[in-house]
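Structure first, commentary second.
What you see is the complex with one protein chain gone and the rest in place.
This part shows chain A:
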Amino acid sequence: MRSLKNLNEVNLEAIYKHFEKLCSGCDKLNTPECRESSCLIGFGKRALRFSISKGVLDIAGAKKMIPTGDFKVYYLEVIAPGLAETCRQCRQCQDNHSPDCVIALARTCLEYTVLQSEIDYPGSVFQYLAKVRDQAPELSALIAAELKKSS
């Protein structure tokens, strides 16, 4: 696993905040129906918490545990800021991109909430946005607008 000690520039809490915000708008919050492991947002939170507490960036084998059978409905507008945050935090590892990287896990969870399938991440934000544009132009415009806010 990659150690976060060497990755000071990654701010996982910033991504976590977006997931918490999504939870706060969920009907199942604080009910027995809230099960993090079978919820895309809950899973993302767990992965981020695990990563932060263990000080590791890669969670070997976690990608295949993403609950892709969660079909709760979200608006693009509430998902885009979180996706933009994953773009901000992404280290753009290019060919070394790992689907088990916690940033990639968070991004994949968010993608599944609004897209039919995940986007095969090319390891760079620029290429990623181009891919999102091909698949979901409205979403890519929202992410780009979010990113512009912080630039």
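As a convention for this text, a contact is a pair of C-beta atoms (placed from the backbone, for glycine too) under 8 Å apart; a residue touches a chain by one contact, two chains touch by 3 or more; residues count from 1.
FYI, contacts and distances are computed from a predicted model.
> Name the absent chain as its UniProt record does, using one of the following: "Sulfite reductase, beta subunit", "succinate dehydrogenase", "non-reducing end alpha-L-arabinofuranosidase" or "Permease".
Not shown, but named in UniProt as "Sulfite reductase, beta subunit".
> Given that one chain is not shown, which residue among A:Met65, A:Val78, A:Leu115 or A:Ala144 touches it?
Checking the options A:Met65, A:Val78, A:Leu115 or A:Ala144, the one contacting the hidden chain is A:Met65.
> Would you indicate which residue among A:Asn96, A:Ser117 or A:Ser150 is in contact with the undisplayed chain?
A:Asn96
> Just checking the interface: what residues of chain A touch the absent partner chain?
1-3, 6-7, 35-37, 43, 46-47, 49-50, 54, 58-62, 65, 95-96, 98, 100
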